[in-house]
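With one protein chain withheld, the remaining protein chains of the complex are depicted in position.
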Amino acid sequence: MQTSVFEASTKMTQLLQRYEYFLKEHVFPIEMDVIYGSFKTHLPKLNELRNIAKKEGLFAPHLSVSEGGLGLDLFEFAFISELLGKSPLGHYIFNCQAPDIGNMELMHQFASEELKNKYIKPLQEGQIRSCFAMTEPQHAGSNPVHLSTTAVKEGDYYIINGHKWFTSSADGAAFTIVMAVTDPENENPYQRASMILVPLDNPGYQLVRNIPIMGDAGEDYISHGEVKFTNCKVPVSNLIGKEGAGFALAQERLGPGRIHHCMRWIGICERAMEMMCRRAIERELDPGRPLASQQTIQNWIAESYAEIKASRLMVLDTAFKIQHQGAKAAKEDISTIKFYVSQVLMNVIDRAIQVHGALGITDDTMLSFWYRHERGARIYDGPDEVHKSVLARKIIKSYQV
Amino acid sequence: MQTSVFEASTKMTQLLQRYEYFLKEHVFPIEMDVIYGSFKTHLPKLNELRNIAKKEGLFAPHLSVSEGGLGLDLFEFAFISELLGKSPLGHYIFNCQAPDIGNMELMHQFASEELKNKYIKPLQEGQIRSCFAMTEPQHAGSNPVHLSTTAVKEGDYYIINGHKWFTSSADGAAFTIVMAVTDPENENPYQRASMILVPLDNPGYQLVRNIPIMGDAGEDYISHGEVKFTNCKVPVSNLIGKEGAGFALAQERLGPGRIHHCMRWIGICERAMEMMCRRAIERELDPGRPLASQQTIQNWIAESYAEIKASRLMVLDTAFKIQHQGAKAAKEDISTIKFYVSQVLMNVIDRAIQVHGALGITDDTMLSFWYRHERGARIYDGPDEVHKSVLARKIIKSYQV
Amino acid sequence: MQTSVFEASTKMTQLLQRYEYFLKEHVFPIEMDVIYGSFKTHLPKLNELRNIAKKEGLFAPHLSVSEGGLGLDLFEFAFISELLGKSPLGHYIFNCQAPDIGNMELMHQFASEELKNKYIKPLQEGQIRSCFAMTEPQHAGSNPVHLSTTAVKEGDYYIINGHKWFTSSADGAAFTIVMAVTDPENENPYQRASMILVPLDNPGYQLVRNIPIMGDAGEDYISHGEVKFTNCKVPVSNLIGKEGAGFALAQERLGPGRIHHCMRWIGICERAMEMMCRRAIERELDPGRPLASQQTIQNWIAESYAEIKASRLMVLDTAFKIQHQGAKAAKEDISTIKFYVSQVLMNVIDRAIQVHGALGITDDTMLSFWYRHERGARIYDGPDEVHKSVLARKIIKSYQV
Partner (left out) sequence: MQTSVFEASTKMTQLLQRYEYFLKEHVFPIEMDVIYGSFKTHLPKLNELRNIAKKEGLFAPHLSVSEGGLGLDLFEFAFISELLGKSPLGHYIFNCQAPDIGNMELMHQFASEELKNKYIKPLQEGQIRSCFAMTEPQHAGSNPVHLSTTAVKEGDYYIINGHKWFTSSADGAAFTIVMAVTDPENENPYQRASMILVPLDNPGYQLVRNIPIMGDAGEDYISHGEVKFTNCKVPVSNLIGKEGAGFALAQERLGPGRIHHCMRWIGICERAMEMMCRRAIERELDPGRPLASQQTIQNWIAESYAEIKASRLMVLDTAFKIQHQGAKAAKEDISTIKFYVSQVLMNVIDRAIQVHGALGITDDTMLSFWYRHERGARIYDGPDEVHKSVLARKIIKSYQV
């Protein structure tokens, strides 16, 4: 019996059970070792799991059947993303992790057949990884119009120069898509930049460092690169979409990306919630008096439940809207979920830590990882403050007519 | 084109437009006079509007067609309730106001044919009003098990004695349903009380006063009575449902009641939001620099938008669940919307007042009425704190298996 | 033994005990009747109490001994203001209520001897009341530079035209000080306006109405007037200070005024806190299980305690600074206490109401009055949002050097 308008279909419910089984069987048991140990060392084990996922027909669920995926639409994939979010390894193992999923979607729509054959195919099969170089240390990410990285056309080549950071998963990636100014004089600042694919064995490219984030530089997929392009020469055919279309493509990329992220955050919340409840039951203040008997703890559980539920309904509603009307029509909704859900994520993780007491701040649970590595959720893809202003101005405008 | 899973159907959309037109045409223009003036004085005008509503086929939308209503289900009525909530007179004019709507629903299900004929019919037609006497001044409303009011059976009569307050709309009502202890020794405290209908011309009944609430005792429908029952004698046939079923019936009554209330609160939020935006546009700090240009104001607008949207999706989702699975299955959802939406209501009204500045605290707008008369939303039908604990204990239990 | 740097001196402690005794003996027993009844009707009783206060040497504590007061400095008076704040009648009975106290201070410093003799003397003795007309309905109070009220000099007279509101206590006042533009062309907008005393029997003055605030228009001292000046002619000798000094004087007036207000708010908080604790002890969820046993209630009590303590130390520290260095040096501190304490006031009143349950929203306690009539604290004397920006810009500037 259907309990919510947003309940997953029977087909999806069965599929979700298979993913859930996989997580419990294969992923949860190893996630602590991988996340708090060396990612690279565990690559063989992770590849093994990817192969099992392929065999079980669970790999790359976001891709069409012809591309080797499950042919799920955005709304359906949202449920998968929620579930996989429960482990920091979830999306990776099924090859639907950011930034690769965004690059796949983007190139699927806008890249030339040549680029698709050369880069998307191995990316979809999990043979290579990719990254996306947009943010620059010298410029506020909240106003992406300002970019110093340039791509100057010389004959059949672009010569790229620039300095980027927070190029997630650059370490070990085979290529990046870089956002660079191609038309600095264009009157419309939103038409100055383009997206260009750069293979990372290019001598003009340098991974300066994996940026230490919250005490942890990470490596491979779990890392954020600072990178430099110095007279980096790539053929003009590496352009994605049209010249000057950089920002337009970035917007296209962000819409579904926010759904993926928000559902992943909700998955984290749900797991943190579960940990919080279990801890509240097990930990006793006095024999027979568990933390769960404390009203403050009960308040946190109730408030987390409400906030997670609100988040989930809003994100699913937005996914539904994007799917039926396109990302542009859902712009306000996308801004709304960005700032609402990121704050809920902070709230729930923080409460779960507090319920765990001293254990909560150790690396003996997953909470410490989330507390540190999800703090960025309120910053990346536009800080929450910017989304609030953007949304409010839209609403205000609607009353000015 | 459908933009949300929860979008109203075409039928409902058309219906809503008719109600909206009615509100703008007939209700908004008079609401300030009625609410800040004397309700009784305006009864002729209000009856006139009720008659127009009847003629236009908009009266009592929650009733079945055979009873003179529109035959809407709970989910459909939720949209109506949201819209009517935009005016404090909305529900009243269409005869779907609390506490009468709750009494109609309750008696429809559980009252004898005799009681139905005598009381429900004129109630449904708007000829009389009713009230509901449950809360007692000596006992914490958050634990309804404790009641001092008793109904002792003597022959074919109950002799009722007790002291109640917050008997909403008692002033001018034709009857009340009173919750009284009929079986004080029952081991199960939830089976001690019964619901009994008392006509208010009974000499054993006394309206002590309309309680001054936040500076305003009100009158007639807009009032909350303190009432006394002194050897109040009513026939046993005035019992609603079975003896001892009082709490069970109260639960039945509360489920849909919360949907009505929550959607009404959301309607208030939406109107306050509109007022806030319009004021932010019109009011200038300096010529050409409206309040709307201030980021703090923008934050409040964006946060209100998100909170209202979250509320709306959660309440609609809960209405859907009640309709398909019953109120019992939706118990957690009902607790969740109770405390979540009541807090959102406070937030939005408070922000709207602050945006209005000095005007916001005057009775020159509707905000002052809502600020005062909706403060109770966090208290009645179980204070938010109790709902949080109840919800949390349910959640915790689910992890203890 | 001294327990805090800020502990009152022995002299003050004894004095405070006398005021406290007076409040308990004479004021608390009648405050509900006066506040929820008719102020005017109770004037004889209130005057009787004023006479007792005079006899006991407690009247007008803020005045110098030669003026009939107690010769307390700002820091000492702060303790008195805190204590008197516990009743809405406290300051009034001892003739140190706003806006009169502000007018006394202002005129003491800046008015001519003639004005002093004619107006201050009877004001100090409690024979007349006064008011202060600054805020205009057409202009945002948060930017006081914009005023439409004008005072045009014609010979030895000013001809005043304008529309003011929130002229507190205008009803029954003998004179007002009005802020009016005297030099509209002055390059410095802060030097355009002047303060002029207007006796209220002037035919050019009209009290349009006592503005209904939160359901209550009030009367006499407890009221906020909407007033009009129509070719209102007063002698130029009624000018307070210099022409064009209006804003400078307003600033002077506001500094100590904020201390008075903030300490009064703290007094309200302390009384609401006491009510909250007593109610938590008395009200039982089940026999033997009082509200006070609930952790949520405990949290509110602890948080209120901390916030009140923080407020108190900050306001006393600011009073100390104003006294030793002047209001200008304490400008940041004054902005800080304005927005911090007004928010604490809201928090504590709101929590006290919630602890009282249904009783909390009735007029059966003082809480309803404070909830409604102190909501303006976040708005008047500059909305909190403006104070935050002003403070932040000052802080930022200190890092720009």
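In order of appearance the chains are A, B and C, and numbering begins at 1 in each one.
Going forward, contacts are C-beta pairs under 8 Å (C-beta built on N, C-alpha and C of every residue); 3 or more make two chains touch, one makes a residue touch a chain.
Here the structure is a predicted model, which means the values were calculated and not measured.
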Quick one: which of A:L123, A:A173, A:V198 or A:I211 touches the chain that's been left out?
-> A:I211
Out of C:E48, C:D73 or C:E274, which is the one that touches the chain we can't see?
-> C:E274
Residues on subunit C that touch the omitted chain in the whole complex?
-> 1-6, 274, 277-278, 280-281, 292, 295, 297-299, 301-303, 305-306, 309-311, 313-314, 316-317, 320-321, 324-325, 329, 332, 335-336, 339-340, 385, 387-389, 391-393, 395-396, 399-400
Against the chain that's been left off, what residues of subunit B make contact? List them.
-> 294-296, 299
Residue positions on subunit A contacting the omitted chain are 36, 135, 137, 140-143, 146, 165-166, 211-216, 283-286, 291, 294, 296, 353-354, 357-364, 368-369, 371-372, 375-376, 378-380, 383, 385, 388
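Operating definition for what follows: only the chains that are shown with their structure count from here on.
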Which whole number of Å gives the spacing of the CA centres of subunit B and subunit C?
-> 38
Calculate how many whole Å lie between the centre of subunit A and the centre of subunit C, each centre taken as the average of the chain's C-alpha atoms.
-> 53
Which subunit A residues touch at least two other chains?
-> 295, 299
